[in-house]
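Worksheet: the structure to be examined is printed underneath.
A protein chain is absent from this complex, but the other protein chains hold their places.
By written order: A, B and C. Residues from 1 in each chain.
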Amino acid sequence: MKKLINDPKNVVNESLAGFAAAHSDLVRAEYDPNYVVRADAPTAGKVAIISGGGSGHEPLHAGFVGYGMLDGAVPGAVFTSPTPDPILAATQAVDGGAGVLHIVKNYTGDVLNFETAADLAAAEGIEVRAVVTNDDVAVKDSLYTAGRRGVAGTVLVEKIAGAAAQRGDDLDAVTAIAEKVNAQVRSMGVALSPCIVPHAGEPSFTLAEDEIEIGIGIHGEPGRERIKLEPADAIVERILGPIVEDIPFASGDKVLLLVNGMGGTPLVELFIVYRHAAEVLAAQGIEVTRSLVGNYTTALEMQGFSLSVLKLDDELTELWDAPVQTAALRWGR
Amino acid sequence: MKKLINDPKNVVNESLAGFAAAHSDLVRAEYDPNYVVRADAPTAGKVAIISGGGSGHEPLHAGFVGYGMLDGAVPGAVFTSPTPDPILAATQAVDGGAGVLHIVKNYTGDVLNFETAADLAAAEGIEVRAVVTNDDVAVKDSLYTAGRRGVAGTVLVEKIAGAAAQRGDDLDAVTAIAEKVNAQVRSMGVALSPCIVPHAGEPSFTLAEDEIEIGIGIHGEPGRERIKLEPADAIVERILGPIVEDIPFASGDKVLLLVNGMGGTPLVELFIVYRHAAEVLAAQGIEVTRSLVGNYTTALEMQGFSLSVLKLDDELTELWDAPVQTAALRWGR
Amino acid sequence: MALGLSWTLDWIRRSGAVIADKRVELITLDRAIGDGDHGENMDRGFQAVVPKLAMLDDDATPGDALKLVATTLISTVGGAAGPLFGTAYLKAAIAVGSAPELDGAAVVALLTAARDGIVLRGKAEVGDKTMIDAWTPAVDAAVAAEASGASEAEILAAAAEAAAAGAVATEPLVAHKGRASYLGERAIGHRDPGAQSTAYLLQAAADAAQAA
Partner (left out) sequence: MALGLSWTLDWIRRSGAVIADKRVELITLDRAIGDGDHGENMDRGFQAVVPKLAMLDDDATPGDALKLVATTLISTVGGAAGPLFGTAYLKAAIAVGSAPELDGAAVVALLTAARDGIVLRGKAEVGDKTMIDAWTPAVDAAVAAEASGASEAEILAAAAEAAAAGAVATEPLVAHKGRASYLGERAIGHRDPGAQSTAYLLQAAADAAQAA
């Protein structure tokens, strides 16, 4: 295992300290329990939004704390949901009296820990709602499973709900917008290489020099099938198919296309992927009117990418375009 | 070699097409010869700035084309300087009558090809200046070598010179600012893993599971020494020493600290590096007043990072803070 | 012999020791069908629990100790295992109330409440390839042993043995809960890490009773 770390036990704390120091104009970090909030939190009268989950997915979520997006983020241990304490502490720190929305990726651990924290916050008189994101079409959604995972589409939920909260929507409205985005976004990923969790020291799985893993999650959990390496265009078609068929997206739809790097894939490759994905959508009459290409929801140093497609309407487009000022996403101010 | 590509021959063109499609609000790409310019180029009366070099360093340089930074970028083949034709074509496309500054990283190929293009542009009546960046302290600077390499400090030159041009400085003034930034910035890098050039298909070098390469360049060229893997803090100290001693930076200096990822290193590690680098500088009385952490000057999928330290004064700080709107660097608009 | 505070403390200390010992094994199980952190999570939790035992008063009850485990696991483990085991110990603590000593019926009540707490939070059934596949056979075995007049140590030994068998029995299953459910058929052939850690924790309980 070759990593730029000191003690594996200190990865999250040291990284958080570096992040907070590099972005002290935007955020403030608290330790023990660990959380990050906007430098000027709480904002009186504004609905606050927090998200969180295991670390190792940076910039998710702390990189999205700031004006127009999240009010706080709660980083757990690497790939491990945070416990209720820091979630509660962050909820208290951001509450401006208008309620707090928890955006939670659908993993058993995240859901349970956020639930407990929400119960504790409610007991202290804070109104809390939760939206559980589950955009990953690689996983069968059924009553008999833990359901779909929340993956890169979560970033779009956070941005758009964040814009709604920033313009002054109330808790019901912000929650509804977040649910709408989650309902209209679908994602799927692929890995060319595994990742190594610092405390494990071993790759999450092994892939031969000519193999890739289709339907990969963002924790190095194995995907739905393993195939031989293909040209980028063929891989794009392979994962775009299930995404488009799911809702389904249809000719005439306007969409946002997110090409998300898993952490170890260079930008030059992500743009090759973007080119063909946009081309394939266009051939189906689906118009890409907004796009985002980069490393936004990662799995440490994993090589690979995911595609997310979000159906846009005028309101979502306007909220997407609204100013945002965070470490990882910034425009308009 | 596992990459998200189709034919290695088409890597640059397809990636460029994806980049231009994803950022059509900011840039326009031209092909054969390949270059990228601002969507609204040329800007009449404004000094124009272009840069370029081999591809594989993304977002450098095309990711920095836009308001407040570059007017154009010329991507060559992977790790190969572009030829004079596209440099000339880009120079003509951005010229707004106030002259064009070429920002060139100090490599024999880049310098020679930009020189030829500048001669051809001059023959057509365009006033061209060149600033050659050479911030890499890993390489001995001497009359008897090709001199220091231009590495990640180039981004700082491009941002600050771009802000000067945007505020209306004339060609002499913009050139002087670019030279000043280059004179005040020093960098050094380290690799944990090599990169693989698509047409070569083989790693640029091999490193044992417990080895790292100190003083690495951005083309997978070997560095100045190979050592055993160390904790992140020790590596930071090892490369920060030569940087600080070079100018030298001194107690009381205000600086910008850039932690630049080489492409395959996750953000969580870059922030661990940032934390200690800022700490070490602070202990020497050097105050980090501005910072930038992320993948800005990469070497494909190489794992590793470089540190750059730029001495700031009020003018440079103001120009750094000035609005910029590019694919990879954006604030203030 | 009814089991008191010293058994409870011994159980918890033995739990910390066995989890530390099996940390890598549990990580490896979780790497195969999950995300490779179960051993790390459980170890972080029990390493936090053990030093806190010194804070308990001399007249503390087994329930007090179980509650300390519950709150510490909830606030240090995270992931799925944190809330699930945390709830288990919390419900177990409530079940044994303030009794200074636990007889066979109390031991059965403890195990049953723990299992029920996990089901309440996680909604898993037997056969879903989760820790419930170790807990439920353990509870069943404990009930049967108690009914046949076994001692507390024998009840716990029966529970531990059934949990271990239950963990092994998760191997051929497809998962319906937790991360392994994402894998479909590919989870077949791998043992559920939470069922395995459950077996180790119950073995620690039995060993502590044996030594009591």
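Here is the rule we use: contacts are C-beta pairs under 8 Å (C-beta built on N, C-alpha and C of every residue); 3 or more make two chains touch, one makes a residue touch a chain.
Remember, it's a predicted structure, so these values are computed and weren't measured experimentally.
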item: Chains shown that the absent chain touches, full complex; value: B
item: Given B:18, B:42, B:82 or B:99, the one touching the chain that is not displayed; value: B:82
item: Residues in chain B touching the chain absent from view; value: 54, 76-85, 107-109, 112-113, 115-116, 138-140, 144-146, 149, 197, 199-200, 202, 204-205, 217, 219-222, 224
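Convention: only the chains that are shown with their structure count from here on.
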item: Chain-chain pair with the highest tally of contacting C-beta pairs; value: A-B
item: Rounded Å distance, chain A centre to chain B centre (Cα mean); value: 29
item: Rounded Å distance, chain A centre to chain C centre (Cα mean); value: 32
item: For chain C, residues that touch 2 or more chains besides their own; value: none
item: Shared-contact residues (touching 2 or more other chains) in chain A; value: 78
